[in-house]
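In this view, the complex is presented without one of its protein chains, the others remaining in place.
A, B and C are the chain letters, set down in written order, and residue numbers restart from 1 in every chain.
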C-alpha cells in the first residue's frame, strides 16, 4: 500500500476520502458536512424569521412552519453543532495528546458516515412527502398523531446518526485513555482534550435513553406497540422523560467542548497558562455529573408534583456554580496576561458576556414557579440561543479561525474575520435579546404567526433584522474561506506564535502519520515549555525513529452505512400497506450491512508499516529536507 | 508486536487480551460499550416498570404479571444461562493457559447453552401469544416483549458472534490478534447474564408476587 | 455597612427594573403586569431573579473590562512574557461560595413558592352544607379549542372562560387528543394538559377584565399541538362574584331558550346542516361525572353572542362567522370542523345571525 499521496485525479481524491480512516481527513469531512447542515439549518431559521417578521404574515403556511421549526432545531443540534465539534475533536485531539490516530480508525470512519447518511436521510423527508413537524422534542402525543412519514424520518434518521455519535464517543474515550503520549498524565491534558473526554462520556450515557425512546416510538408507529397510547395503558410522559434524560446532557455534550476550545484560545492569546487548571478540570467533570440529575427542569409544567419540581429546581441551580468557576478562571487567565485581539480571541471575548447572559437566564428558568411563566415562551428561545449561539457557535467560528492553519496550513483573513465577527455578534444580540421580552410579554414559542395589536410587532421585526445580519456574517465567513483557499498561502508551524499545546509543535503540513516519533510530554502546555527552553525542534521525543504502524483504509464503513441507509427506507415504507416492495429494501439493505460486517470480521486486518526510509522520503517531499521542523 | 506470531503456553502473556495496543483499546472500548448498555437496559427496565400491568380497560385479569408468568420455566432458563456464564469463564481460563482446544470447546458449550435458553424463551413467548397476550395487546405487553425481547436479541447476537469466532479462528489458532476478540465476547456473554439476573428478579419474581 | 449598601443597591435596581419591565407588553397578555396572586408571586420571583442575575453580569463585566483594558498586548508591550500563574485557592473559594449564597437567596423563595402553587387541597374543601367552597373548572383542551366545564354548577362553556375575581379558582386540566398547555400570561403561569393524567392547579384573578382593551384577558396554548397551535387562543372574562353568580344562573337557564323570531330561520338551518351534531346550543353540562375529558365534538355555542372572537382568533362579526363556515380549514389548518363552502351564502348568514343571538349577557 503506497502511503504517499502524490498528485491525484478528482476521482482518486474522492475515493481517498470515502475510504480514509485518517482522523485529520475525517475531521475535514465533519467540517464540510457540518457546515453544510449549519447553512441548511440557518436557511430554515431565516425562513422562520421572515415569516415572523410581521404579524399575520403568510410567507409560509402553518404546517410548513412547523416543519421548518422542527428541522431547524434537529438539524442544528444533531447535524450541525455536534458534527462541527467532532470536526475539531478529530482534527485536534489526537495531535494534542501525541497519538498516531484515534483508537479505532475504522469505527471513526463508520461514525462519520453514519452521521452523514442519517442526516441526509432526515433531510430527504423534504422531498419525500413532508418533514417531521412535531418539534425537535417530538413529544409523543403529537408525534403519534402526526400524519405522513415525517416522524418516521425523524426517528430513523436520528437513530442512524445517533449510532454514529455513540461510536465516536466511545472512540474518543478510548483514544484519550489509551493513546496519550508518554508523560501526558491526565492532569497534563489540554483542556480541549479534557472536555472532549467528559463530553464523550456524556454521549455514552445520554444517547442510550434516546435510542430507546426512538425505538419505542418506532415500535408504536410500525408494529402497533402501545408505549405512548394512553387508551391502551401507555404513557406519553415516558417519552418526555427519556427524551430529556438524553436532551439535557446533550446540551452539555455540546457546550463542554466549546468551553474547551475557548480555554485553548484564552490561554494562547493571553500568553498565559490557563488559570486554575485543576479546578477547570474538576468543574468540567462536575458539570457532566450534575447534568444527569436535572432533566426534569424541562418538565416543570407537566405536573410532576411540587416535590419533584423543587428537587429538580435546586439541582439545576447548582450547575451555575461549576460553570461560574469556569467563567472566572477564564477572566483570571486574561488578568495579568498579554491579550492579543486576534479573530479567535475576539470570539472568545464575545463569548463571555453572551454566554453568561444565557446562563443566568437558565438559572431563572430553574426557579420552577417562575418557569411556569417562562416555559414554552420566547424567553426559552432567547435563553438557549444565548447559550448555544453565544457559546457553541461562537466557539465553532472562533476555532475555525484558530485551527484553520492547523487543518489546512493556511490562515483565514483576519480583516474579513473581524467583519464576520461584528456582523454576527451584533446580529446575534439583536435577534435574541428582544426575544426575552417577547416571551415575558406573552408570546408562546413554536407559533407560526401572531396577531397584530398584541404589542409583539416591533420586537419581532428587530429580531428578524438581527437574523439578517447574522446571515450576512455567515456569508462573509464563507467568502473568507473561499478567498483563503484560492490564495493558498502556506503559513507553517505555530502561525499564531503563541501556541502552547502539542498540536502546534507538529510541522506543517502534518504528515499522514502525525508525529514522526512519539513525543515526550514534560508538563502542561508542553510546547510552550519546549519553546521557553529554546528547543528548536519543539518537542522532545520519547523513542527513536522507527517503523510506524498504520491502519489500512477501508470502504467497508461507507458500504455498511449505505446498507443501513437503504434498510431505513425499507423500514419507513414498510408501514404503508401499498408498498410491498419495501421489504426488499429492508432485507437487501440489512443484507448488505451484514455482508460487510462478515467481511470485516473474517478478514484479519493488521494494518501496515511505514518504514523509516519511507518516513524520511515523505519528509523530504513535504518539507524539502529531512527532519522537517521549520 | 507481530499479532499473528505463534506462542507457546510458556511465552503466552499473562493478559493476552491486553498485550497489544489494539487489544487494550478493544478491551477499554468494550467495557465502555457495556456501561452504555447498562443505561440502555435501564431505560427499558424503567419503561417496563412504569407500564407494568397497564392496559386498556378491557385487558382483563388474566394478562397481569401474577397470572401470566410461570416460574418453573423461568427457573430453568435462569439455570441454563447462569451455567453458560460459568462455561465461558472456563473458556477464558483455557485461553489464558494457551489451550486453544479448551477455549473452543468451552465456547462451543456456551453457545449450546445459549441456544437452549433462546429456545425456551421462544417457547415462552409463543405460549403467551397463544393465550392472547400478543405484542399490541396492551402497553404492558409491549413493554414486556420489548424488554425481554431485547435481552433475547442480545443472546442471539452473542450466539452469532461467538459461533463466528469459533469458526473463523478454527484454522488460525490462538494469537494476540484474536485473543481480545474471545475475551470481549466472553465479557459480552457475562453482561447478558447480568441483565438476565435483573430480568428474572424484577420482571418475573417481582411480577409473580 | 457593606450589607446596607448592597441592599440599597438592590432596591434601586429592582425599582428601575420594575419600571422598565412593565413598560412593555399589553396588560391583558403580558406576564409583566400580573393581575392575580399567582402571577404576582411569579413576577416577584422574576424581579428577584433578574436582580441577582444583573448583579452577576455586572460583576463579570467589570472584571472582564478591567482585564481587557489593562492587559492588552498593545498596552503592555509586544515581548512581555506574563507570569505563568497556576491559580489561587482563595479566589476559588470566593467564587464558589458567593454564587452558592446567591443561589440560596433564589432557591428558598423558589421552593416555598413551588409548594404554595402546587397546593390544590383547597379544591376539595367543603362548607358546613357539604358544598364545595371553591370554584372548580374542568378544562379540556382539544385540537384548537378549549372547553370549560363547571362540574359543581352543571354548566359548560367553551373558548371563553368566565371566572369570579379575588378568590382561588381551581382547574382540572386534561387534553382530549394531543397534549396542549393552558396559559393565561397576565394571570399566572401555565400547566400542561396531558392526555393521560389529570393535572390540577389554581389561579387567582384580582381584576375585572371589563376595563381591558377587549374586555378580556388573553389565554394561549403553550404546547406545540399541530399546524394551528398558534391560533389556539382563548379568552378570560373575570367578573365580580355577584356578576359571576348572575352569569351562572343565566347559563343554567339556557335549556330550551326561546329563539328570537328574526333568527329562527338560522336555527333551522343550523339543525338542518347537522351543526347540532357537534355543537350544543345550551350550556348544560353533559359530561358524565367520572370522566374528566369531555367528549364534545365541537365548542359549545350557548354563549356565542357574548364571545370576543370567532374560533378564538377571528373578529367577532357575522361576516367572519360566514367566513369561518366557508373557509374553516384554511383559516385554522388541521381543525376538525368540516367546511361548509357549498351551503348557500344566505343560509350561512342566517346561521351567523342565529349564533350571534345566542347570549346570556344581553337581554
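As a convention for this text, contacts are C-beta pairs under 8 Å (C-beta built on N, C-alpha and C of every residue); 3 or more make two chains touch, one makes a residue touch a chain.
Just so we're on the same page, contacts and distances are computed from a predicted model.
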- Query: Looking at UniProt, which of "Cytochrome B6", "Ribose transport system permease protein", "Branched-chain amino acid ABC transporter ATP-binding protein" or "Dihydroorotate dehydrogenase electron transfer subunit" names the chain we cannot see?
  - Reply: "Cytochrome B6"
- Touching the hidden chain, out of A:100, A:149, A:326 or A:401, is A:100
- Of B:129, B:156 or B:208, the one touching the omitted chain in the full complex: B:208
- Contact residues on chain B toward the hidden chain run 1, 9-14, 19-21, 28, 31-32, 34-36, 38-39, 41-43, 45-47, 49-50, 71, 75, 78-79, 82, 85-86, 89-90, 93, 96-97, 187, 190-191, 193-194, 197-198, 200-202, 205-206, 208-209
- Task: Quickly run down the residues of chain A that touch the omitted chain.
- Result: 100, 177, 201, 204-205, 209, 235, 237-238, 241, 245, 292-293, 296, 303-305, 308, 518, 543, 546-549
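In this text, only the chains that are shown with their structure count from here on.
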- Rounded to the nearest whole Å, what is the centre-to-centre distance of chain A and chain B, using the mean of the C-alpha atoms as each centre? 34
- Message: Taking the mean of the CA coordinates per chain, how far is chain B from chain C in Å?
- Response: 52
- Message: Based only on mean CA positions, could you tell me how far chain A sits from chain C in angstrom?
- Response: 37
- Task: Going through chain B residue by residue, note those that touch at least 2 other chains and give them in order.
- Result: none
- Message: If a residue has to touch 2 or more other chains to count, which residues of chain A qualify?
- Response: 234-235
- Within their complex, state which residues of chain C touch chain A. 21, 24-26, 29-32, 39, 41-42, 45-46, 49-50, 52-53, 56-57, 60-61, 63-64, 66-68, 71-73, 76-77, 80-88, 91-92, 95-96, 99-100, 103, 106-107, 110-111, 113-115, 117-119, 175, 177-179, 181, 183, 185-186, 188-192, 194-197, 199-201, 218, 220-231, 233, 313, 333-334
- Query: In their complex, what parts of chain B are in touch with chain A?
  - Reply: 3-4, 21, 24-25, 28-29, 32-33, 35-37, 39-40, 42-44, 47, 50-51, 54-56, 59, 135-136, 138-143, 146, 164, 168, 172, 177
- chain C partner, complex, touching residues on chain A are 61-63, 65-66, 133-135, 139, 141-142, 145-146, 230, 234-237, 270-273, 275-279, 301-303, 305-306, 309-310, 313-314, 317-318, 320-321, 324-325, 327-329, 331-332, 334-341, 349, 352-353, 356-357, 360-361, 363-364, 366-373, 375-377, 437, 440-442, 444, 446-451, 454-455, 532
